[in-house]
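The other protein chains are all here in position, but one chain of the complex has been omitted.
Our next item is subunit A:
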Amino acid sequence: MADTTEKTLVLVGHGMVGQRFLEALADRGVTARTRVVVLCEEPRPAYDRVHLTSYFSEGVSPRELSVVEDGFMARHGIELHVGDPAVRVDRDRRTVTARSGLTVGYDTLVLATGSYPFVPPVPGKDAAGCFVYRTIEDLLAIEAYAAGVGSGAVVGGGLLGLEAAGALKGLGLDTHVVEFAPRLMPVQVDTGGGDALRRRVEALGVRVHTGVGTQQITVDGGTGRVTGMALSDGSHLPVGMVVFSAGVRPRDELARGCGLLVGERGGIVVDEQCRTADPSVFAIGECALAADGRVYGLVAPGYEMAETAARTVAGEAGAFTGADLSTKLKLLGVDVASFGDAHGTAEGCLDVCYSDARSGIYRKLVVGADGTLLGGVLVGDVESYGLLRPLTGSVPPVAPEHLVLPAGAGAPVALGPSALPDEAVVCSCNNVTKGAIRAAVGGAGAGGAGGGAGEHSCTSVAEVKKCTKAGTSCGSCVKVLGQLVDAELEAAGVEVDKGLCPHFAQTRAELYEIVLALRIPSYRQLLDGHGREGARGGEGCEVCKPAVASILASLAPVVGASVHVLEGEQAALQDTNDHFLANMQKNGSYSVVPRIPGGEITPEKLIVIGEVARDFGLYTKITGGQRIDLFGARVEQLPLIWARLVDAGFESGHAYGKALRTVKSCVGQTWCRYGVQDSVRMAIDLELRYRGLRSPHKLKSAVSGCARECAEAQSKDFGVIATANGWNLYVGGNGGATPRHADLLAKDLSDAELVRLVDRFLMFYIRTADRLERTSVWLERIPGGLEHVRDVVVHDSLGICEELEALMAAHVAGYRDEWAGTLDDPERLSRFVSFVNAPGTPDPTVRFVPERGQIKPEPILLSLTERVTV
């Protein structure tokens, strides 16, 4: 029998805020004692609307966008009705009725219905080819329609408009943005910021039209399809589709229908507890008009409202009194941040500006008459956002003009986080102050509320994150957090060791400089001369050996180290995979990947690979890098396999090395009707140029023959996309667990310019990166980021480009195929045996069983192996 005392809570709207509310309820145990019913209008549970555009730009699937953990609803006994919106609320009877006819009685009703896109009432707005951009369904409809058109326009140049423009661009359309205001993102940035943003956005190939209105959508009389837009300046913009992104309006229709108070410009009126005038009804997120008289169109304030409402429902204290509108966004790959009083509305305030039109950087701070930092706008270079935002409301310790100058542009003092007062909020998502962070590290005299100094003694950023929650949401403060933790540890006398390992006190980049400057040709010489005190003359370790081996390999021709990685001392330094020039797999067998430059291969060579795989019984799989991986080779088979491959003209693919892997390509202009350049030839040229180049981590690349980007170049360490005028070079992209979109380094390059720039970029990366640091992480870490790298490799700001090019030239001239060089050398070959005392005997622990017509490693029963328990 049902427990008649059980209360029912009904949530209307399952968006980002609604889901956060459910999580907050579950955290407080409310779901365990209350029946919770959710009415969800969309055909799928809550998903990450903020990252909608990643569907186009990064190929994230609708499923991956979900923000609901698997099994969440079942675990907490929540009844979720998907695709069944609420149509009526009866506050007298306390019931909600859904479109399906379902009627649920409630004790508490929470409205989290979000917003709808506003479509201005222009003629033609309902024609085929007109869209809005808010839901996954919108996105699928846009994608389907875009397949048949070549161009599109977005009405509205605000945050959402630029998101929509990113989507159209991601679909390969010629993209236009039409904004009525005189600049882009008029709400967040000022005129100067808008100009910088515009230049950046235009550099990406998006056409921007500001200060013009949309008067009419022109439509083909026959088909009813959009043909373009008539603009207020009398011009006609011919486009195949239009996306309206002219702002949003709160969805308050349910509230209006049941007599709840709504604001003049919409939004359900609530108090600081997010409660409406009816004590059993709450409203949260974008549909609410908060106690401070504002409707918030950002997700973070919505989350705060969700927490507040959940606390109130659970009987705890909580209030939402308004939120900081500070934002740091990446729109179309351009960084934009604004914080505090960005428009300088306070009485007597002054602007301090830095603007560099050439590189599209704009930084403005708003300072009060007494020197207090009030707010600011950053475009293009948002490095210092993490520091400036917490300083808001205080007088910065250095003059504001020094704060707007970008690093390396003559800023006399770099402002460190030590400048922040203890009460400065470093992590605004989780409201953690500098004082609380210092207390977590146990720093001197910083005992905040609830914990004296020394109670916690975190010694790393990871520990501080866990202890304070700082940096665990949006992550924009993590850099400052790291600096704070380092400074605190240093002040507490804990030495912060940045050394490579117990044997070297230097970083990898410092060792590189030492090897290069002093022309040190061997690991021993480096360890004995430059290792830590006690480490000299010793053994080293598995960390420093391969790291130094990689430096020696990159610089071999210059410092006089052996060019072959298995020559002399070098052989003993290599990671296992490099040592056997193959990739060790879980059962101790190896896999073999011959190089297939650009992914282009003749039928004859394909047949050779097939024959080798068949003759040696290898498992074959096509890799993501457009080549073929052959698995299951025993150590003693490797030279035999390679003898055949080398004979047929194959070379090592370096799949085993921290080195260039592949340069993928699409088929390009030669065959494809969209191609504008010969991407296959360029990919082959690049792959042959950089093959064998040892680097701090693996290097991946791709070349696309047109803006459709079929080769996925923007997810590579260096990626090249053809334009009508040449090549655009992107750097610092990554797939994998922490995907990063590559940044545009330079555009419309000739073949020679492209190669020269890649030469410099790679050599600069090899020189300055940490061990196992991919270009994506490196680019985020090095001071000045992309701008600095561009200054160095494009504008030669350090005057080292000639040297970088010479180093690459030496690499190219010194390249030899490692496998051919191994087959020629009996001494190197002699190591390819399973057992030194029984060269012909295969390792009996390497065993295979059949699966789907090929082999796979036989599962090993660990209890049967020689495991000695002590």
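FYI, a contact is a pair of C-beta atoms (placed from the backbone, for glycine too) under 8 Å apart; a residue touches a chain by one contact, two chains touch by 3 or more; residues count from 1.
Just so it is clear, contacts and distances are computed from a predicted model.
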With one chain of the assembly withheld, which option in "Xanthine dehydrogenase family protein molybdopterin-binding subunit", "Protein-arginine kinase", "Cytochrome c oxidase subunit 1" or "Nitrite reductase small subunit NirD" matches that chain's UniProt protein name? "Nitrite reductase small subunit NirD"
Cross-chain touch to the chain not pictured, restricted to A:R644, A:R756, A:R781 or A:K856, is A:R644
May I ask which residue of A:D107, A:E272, A:D817 or A:D843 touches the chain that does not appear here? A:D843
Given A:V212, A:A319, A:M584 or A:V794, the one touching the chain that is not displayed: A:M584
Give the residue, chosen from A:R134, A:K364, A:K545 or A:H811, that touches the chain omitted from the document. A:K545
Against the chain that's been left off, what residues of subunit A make contact? List them. 502, 524, 534, 537-543, 545-546, 571-573, 575-577, 579-580, 584, 586-588, 615, 636, 639-640, 643-644, 823, 826-827, 829-831, 834-841, 843-846, 860-862, 864-870
